[in-house]
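Sharing a structure, written as structure tokens. Questions coming.
For this depiction, one protein chain was excluded, whereas all remaining protein chains were kept in their positions.
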Amino acid sequence: MIRFGIIGAGRIAKVHARSTSQHPHAQLVAISDPVEEAREALAQEYGVKAVAEAADIFNDPEIDAVIVCSPTPLHIEHIVAGVKAGKAVLCEKPIAMEVEAAEGIRAQLDGEDARVMLGFNRRFDPNFAKVHTVAQAGELGPVEQVTIISRDPAAPSKDYIKVSGGIFKDMTIHDFDMARFFLGDIATVSATGQNLEEDLKDTGDFDAAVIVLTSKDGKVATIINNRHCATGYDQRLEVSGPDGAAFAENVRPTTVRVSKREHSDALDPYLDFFLERYEAAYYNELDAFIEAVNGQRDFTPGIEDGIVALKIAQAADESARSGKVVEL
Amino acid sequence: MIRFGIIGAGRIAKVHARSTSQHPHAQLVAISDPVEEAREALAQEYGVKAVAEAADIFNDPEIDAVIVCSPTPLHIEHIVAGVKAGKAVLCEKPIAMEVEAAEGIRAQLDGEDARVMLGFNRRFDPNFAKVHTVAQAGELGPVEQVTIISRDPAAPSKDYIKVSGGIFKDMTIHDFDMARFFLGDIATVSATGQNLEEDLKDTGDFDAAVIVLTSKDGKVATIINNRHCATGYDQRLEVSGPDGAAFAENVRPTTVRVSKREHSDALDPYLDFFLERYEAAYYNELDAFIEAVNGQRDFTPGIEDGIVALKIAQAADESARSGKVVEL
Amino acid sequence: MIRFGIIGAGRIAKVHARSTSQHPHAQLVAISDPVEEAREALAQEYGVKAVAEAADIFNDPEIDAVIVCSPTPLHIEHIVAGVKAGKAVLCEKPIAMEVEAAEGIRAQLDGEDARVMLGFNRRFDPNFAKVHTVAQAGELGPVEQVTIISRDPAAPSKDYIKVSGGIFKDMTIHDFDMARFFLGDIATVSATGQNLEEDLKDTGDFDAAVIVLTSKDGKVATIINNRHCATGYDQRLEVSGPDGAAFAENVRPTTVRVSKREHSDALDPYLDFFLERYEAAYYNELDAFIEAVNGQRDFTPGIEDGIVALKIAQAADESARSGKVVEL
Partner (left out) sequence: MIRFGIIGAGRIAKVHARSTSQHPHAQLVAISDPVEEAREALAQEYGVKAVAEAADIFNDPEIDAVIVCSPTPLHIEHIVAGVKAGKAVLCEKPIAMEVEAAEGIRAQLDGEDARVMLGFNRRFDPNFAKVHTVAQAGELGPVEQVTIISRDPAAPSKDYIKVSGGIFKDMTIHDFDMARFFLGDIATVSATGQNLEEDLKDTGDFDAAVIVLTSKDGKVATIINNRHCATGYDQRLEVSGPDGAAFAENVRPTTVRVSKREHSDALDPYLDFFLERYEAAYYNELDAFIEAVNGQRDFTPGIEDGIVALKIAQAADESARSGKVVEL
């Protein structure tokens, strides 16, 4: 049984609290958050300790592993503190707001036994994972083209967008990791940004984008993003090679099709939002983390995957603003 | 080049006029119909002769083959006249209104070289034909269960229903032939009739039905019929065996799926009605008939298939009214 | 929090042990089974008491509700004992092996406050439940035809079949309940049995069947059963009315489609078997039961639903053997 502490009591912390409470080999012990109301509510729901300071989690000898769900600017600090306290660490994405800050972690962890996994949960989604398995098994031949369509149901608040680090670091970063999952090392980034929502224009951020990545060996991944989608959380993936293609379709709450006078076989809207769509992915991610803690697998995706995804995000922003392909 | 005459200028005659005009080895020569307006209109559309009497078709030395599209009570007479005139005959279903009348054709054609094919066009539908091919190839193992769903978009007029011979002889007869196409000889018939449309009740006919057929070797076919279907002409088939199943889905005018807030991936309504849905089937049926005329295949389905389908229809009516399984 | 005891430690008991352990308002307290190894293994997995006698469950004052997962011949006895001990009871299907035995429960529970729900879990499957919601909302117009396709992945052992009560009471009983869920009172039953598997023939039972039910107001339900299906657990439902139709499709482990040279868009096989396919249904059933215990809904489906389903099963057997429609 691995005993967990969670740093943070926000939206994503709730996901992890649920997963840890459901996993047969996980036990949630404590939750920290500076906001009293938030930490108390969540701690009470799961019958665990609530503490104000992250340090109280790191110093708790009853805790084996921590899940870092704090605001992004605190991720590096919390990963380092966790490692130095001897905890295994599962940290949410992105690893940091800036590449420089992210790379600074290398020196801070120098000489440590850093048991750190990054929360790129989509690698653990059963649908995407099956596409990966099919591709890895060689059923499609060598992967040639990857297409990722990733649209949120609705844009977050302007306040959030302003502190989000921008669409590439906040939203596309998952897709960058998926591209690396299928293509390996990325060589070039070419991005095109869009401003579709009138009232988001003054954030200075894009609210939709298309990004084309090439791998070192000439494969291509195309990512199509949008901050809104009428039908829900649009999360699709297709991977093709000379021998075939595999598609991960959207997930719906039921398999029901309805036919009427005006149309046939209409399905439900897509699951909306990530808590529902990626519930299994978060659970499987926790499962993989626990296996890593138990020495049954590596802590992967890890810190370097987080740094590389952030570098691609930064390159995408540069490309979208300069109109030039950026080499990594 | 096979030169055709068509007996009749109604709805189904138009289908065959179109097919013969499109087929590279068919040439439409003349159309007969007692109704002047009808025969003239159709003949003019295809630039062919219009004659009042069917006899003028049979006696025309320039005609090699006739397609019988006259009212059902005249089918036997027209088949016999065609054969005796040395023509190859393609006759629409059903072969007759009553089994006794149908069986009378055997004596009338005794000693003749009866080159006659019955218009069970669904055997030639590319979708159903592919299911048949898959099944015949043994991909599913020995066929065990066949399910046919066959719903018309809307009931015909009461006047038509009264002279139609009833739902089993008029509508289900196609499905009976399909059941035989997959299962071979039918041993028992069990039918359940429904009266769903209030204003059709006084016709004395059912307007929906479920019929269960068993074959001599213990296979089962289930037919689900309805005189109406909101989404169009609902024509599906599934065949299963111990090693798999094959499904022929409905046909739509396009492949387009539309997603909105309330639903995802809504397709077009089904093609409506048989002229559209079975256009390819009618063409392929003509093609098979021409091959038979050219000695490249048998004239099948033939007269005996028409008689058997009619017997099953009669048994279905008897079963639906008596509540008993009828043995053939 | 409702405290549960489970009678039995077999396959279906494991499903309910899992559901009760996951539900936030359920607490599993004890499991009884005469087989020591079975009860100890299951009790240990969930950290609860293991007892040999069902009576120890009924007499336990710490238990609020019992789930009866004993062999069918004991169901009536265990329901009655549970009710008399003041427990709420959730009993697995079928309620008994014979209608007479089942009806005997009425006298035994006379004067008792019988808080009993029958385990027709499919009513709680999200897919079938959505079809029901769509139909109840009137989106399809008055329901006219229901088609249920229900095929198990593989036949159980001959030993099990011999004590199962036969295909209609063991397997189709779920489908009979679904038919009633959509159509209400059933008036007639017409069944056709098949013997497809050579080595099951000497069990005297059918291993496949088609059953046609009519409701008192002229609706029809068609049920197509088979003890085996190559692609997994084939569980589909379609409901149609004059304004449309709703289809519950099979459930697959992922949404992934694979295209190759020989085919396109191949999906995973169906989820196999009922533990996986109906996991959500069992959970939702438990949730409904807990709501009933808390006075928020009725205990439905209840004892009378169990008796009626059994009557239909008996009528189906009679019809399949006599070749006659059986009126209820």
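Residue numbering begins at 1 within each chain, and the chains themselves are lettered A, B and C in the order written.
The rule we apply is simple: a contact is a pair of C-beta atoms (placed from the backbone, for glycine too) under 8 Å apart; a residue touches a chain by one contact, two chains touch by 3 or more.
These figures come from a predicted structure and were not determined experimentally.
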{"item": "Chains shown that the absent chain touches, full complex", "value": "A, B, C"}
{"item": "Option touching the unshown chain, where B:127, B:284 or B:319 are the choices", "value": "B:127"}
{"item": "Option from A:203, A:240 or A:264 whose C-beta touches the chain left out", "value": "A:240"}
{"item": "From B:28, B:245, B:290 or B:326, residue that would touch the chain that is not displayed", "value": "B:245"}
{"item": "Options A:32, A:72, A:121 or A:190, residue touching the unrepresented chain", "value": "A:190"}
{"item": "Interface with the unshown chain - residue positions in chain C", "value": "230-232, 250, 252, 258-270"}
{"item": "Positions on chain A contacted by the hidden chain, ascending", "value": "141, 144-145, 147, 149, 151, 188, 190, 192, 194-196, 208, 210, 212, 214, 218-220, 222, 224, 226, 228-231, 234, 240-245, 323-325"}
{"item": "Touch residues of chain B, complete complex, unshown partner", "value": "22, 126-127, 130-131, 134, 139, 243-251, 253-261, 265, 268"}
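Note that in this section only the chains that are shown with their structure count from here on.
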{"item": "Chain B and chain A - chains in contact with each", "value": "C"}
{"item": "Rotation angle superposing chain A onto its copy chain C by C-alpha atoms, nearest 5 degrees", "value": "180"}
{"item": "Chain at the geometric heart of the assembly (C-alpha centres)", "value": "C"}
{"item": "Two chains sharing the most C-beta contacts", "value": "B-C"}
{"item": "Chain located farthest away, centre of chain A as origin (C-alpha)", "value": "B"}
{"item": "Same or different contact residues where chain C meets its copy chain B, judged by the half mark", "value": "same"}
{"item": "For chain A paired with chain B, centre-to-centre distance based on mean C-alpha positions, whole Å", "value": "57"}
{"item": "Overlap residues in chain B, where contacts from two or more other chains coincide", "value": "230-231"}
